[in-house]
Structures are given as C-alpha cells and as structure tokens.
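Take a look at the structure set out below.
For this view, one protein chain was removed and the others were kept in their places.
What follows is subunit A.
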Amino acid sequence: MGDFDFSVIADNLPFLWQGLQLSLWLTLLAIIGGIVLGTLLALMRLSGLWWLALPAAGYVNLIRSVPLILVIFWFYFLVPLALGRPIGGFYSALIAFVMFEAAYYSEIIRAGIQSIRQGQVHAAQAVGLSYWQTQRYVVLPQAFRNMIPILVTQGIILFQDTSLVFVVSLRDFMTASSIVARTEGRLVEMYIFAALVYFVICFAGSLFVRRLKKASTA
C-alpha cells in the first residue's frame, strides 16, 4: 500500500482521455440510436396491429433475456459477415449497443406512452388528427417530458455498460485503463482510478436525475 504510484496516471493521462472520449461518444450515439429505435418498437407494440406488435414484442423479450456480452459477441460476428467486409470495432460495438439498449428504452417509452390518458388521444382524433399526427403532436411530446428522468438514468446505466467493450478489446476508458495497468504493472492504482472516474461521472449523473425529478414534481 505504501508504494502507491500516482505518476503512472499522470503519465498516461492523454491515452486514458482518448479512451474516455470513446466511451462518451459510444454512450451518446447509443442513447440517440437506442431512443429512436426504442420509440419505433414501442409504437409497433402499441399499434394494435398484431403483425407489428408481435415481432416487436418478440424482439424486446429476446434481447432482454440475454446478457449484453453475448449480444456484443453476436454483432462482432454478424456485422462483418452480413456486410461482407470488416467495418471496425467501434461501429460493430455501436450497432450492438443500439440494438441492445433499444429493447430497454422501448419498455420505458411504452410505459411513458401508456401513462398519457386515453382522453387526449380521443380528443386528438376528434379534431381530425391522423395516427401519426396524434403521436407526433400530442402523445410523444408529453410522454417524453414525463420520461426524461428515467431516460437519463438508463443513459447512466448505458455509460457503465460501455465498459463491456473490454471483452472485444475496443479501446474505451476501461480497456485503456487495463492496458496501462498491465504494461506499467500498476493494477492497483489504475483500477482504483478507473473506479473513481466512473463513480464521479455516474454519481454526478444521478444527482442530476434527482434534480430533474424534483423539478418535474414541483
């Protein structure tokens, strides 16, 4: 414990910062992709048309019963095979995260849509709005406003999940920390540092969610 060496962190800060940037980019893009695809899945499930609802429900339940690591392995294997050429680890990982998180986002969004009272939908139809107009101008804006805290919470979970790209050696913050830890032989310092960085970011995020919740109930 006495020979704790913090200089190893300072020396490798640019490398670690690159890793963290990749983690943050992956998180941001996966959140956007996940919410878009998740909204689509939620609308399919609530469409009342069985040939839309059934595949969406099947997809969501399938993804929600397998581990993220397995999904990452799947897409690392499938994406280059389907495209016939390698497209790089980052895009394979991004596709895996979007497909995986969409299932979780769709459950949140579905609950959010269902929390909008039916009277609003009837009123929208009564004034002559089409299905898509009703969703676009009446249901989704209100649903998303109610859902913001949960969506952000899911975003924090997603940020933590990005550390799993470690299993395919994509250089995010976790993999970068691990590379430094091994090459410098400083496992204790590096993993404690990694834990601290993740903690600070995620804890700040959860404080932000708490403020959002207070703001929405006030």
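By definition in this document, contacts are C-beta pairs under 8 Å (C-beta built on N, C-alpha and C of every residue); 3 or more make two chains touch, one makes a residue touch a chain; residues count from 1.
We take it that contacts and distances are computed from a predicted model.
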item	value
Undepicted complex member, UniProt protein name, chosen from "Glutamate/aspartate ABC transporter, permease protein", "Putative ABC transport system ATP-binding protein", "YeeE/YedE family protein" or "YprB ribonuclease H-like domain-containing protein"	"Glutamate/aspartate ABC transporter, permease protein"
Which of A:81, A:123 or A:215 contacts the chain that the document leaves out	A:81
Touching residues on subunit A - with respect to the absent chain	1, 61-62, 64-70, 73-74, 77-78, 81-82, 84, 156, 160-161, 163-164, 166-167, 174, 178, 181, 187-188, 191-192, 194-195, 198-199, 202-203, 206
